[in-house]
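Below: the structure, in structure tokens.
What you see is the complex with one protein chain gone and the rest in place.
So, subunit A:
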Amino acid sequence: MTQAISVEEIKAAMEAAVPGCRAEILRNESPSAQHSLLIDHEHAVNVAAFLRDDMALRLDFCSCVSGVDWPDREITEKVKVKKTVTTPEGEAQEQDVEETRKTMIPGFLEAVYHLFSIEKKHGPVVLRMRTVNRGGDARLPSLTPVWRSAEFQEREAFDLYGIVFEGHPDLRRILMWEGFADYPMRKDYVPPAEDDVEAVAK
């Protein structure tokens, strides 16, 4: 299959068709060059319906929904700053001083949708949505009303990553049981310790 229409064109068509929608192109620099479109929550369902119904795109098949966990990141960078220091002689002098700065980048959860057109034989178009954070606001709009095939996969992303898909017709755990409290595919998940080795004194 080929990428008949570039992401830039899709973005332009999307913004023209759904007024107010905010899309961002995320570049993929690897040889596959599968660039993706990051879309906002508010217009996501309308954008998805447009992608499915537009006569040129006809992305009628959502082949895959994946969850991604991006934990909190800390970036350390060295910056040069000008500082006034007092020399031993008692004079005020301006000097370049190197400082390390730490910035916290808050984590989020992401859902990635791979879309194809069976009618037009092109694809994939990669759509992404990101939650505000990894805690209580891990919510995204569900695209199941647009693509039925997303139903079980969104449930799986809910089950294993804890992304709450709003508007999903039947959001329950699918692989783990009801009453399971953790989200095992998150990077900070630690499985319960099970002692099967016992150290004994000689």
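Side notes on the structure shown:
Simple rule for what comes next: a residue touches a chain if its C-beta (ideal position, glycine included) is under 8 Å from a C-beta of that chain, and two chains touch if they have at least 3 such contacts; residues count from 1.
As a working rule, contacts and distances are computed from a predicted model.
The listed options are "Succinate dehydrogenase", "NADH-quinone oxidoreductase subunit B", "Iron-sulfur cluster-binding protein" or "ABC transporter permease", and the UniProt record of the chain not shown names that protein "NADH-quinone oxidoreductase subunit B". When the omitted chain is restored, the residue from A:107, A:167 or A:184 that touches it is A:184.
Contact with the undisplayed chain is limited, among A:31, A:136 or A:192, to A:192. Touch with the hidden chain on the side of subunit A covers residues 175-182, 184, 189, 191-192, 194-202.
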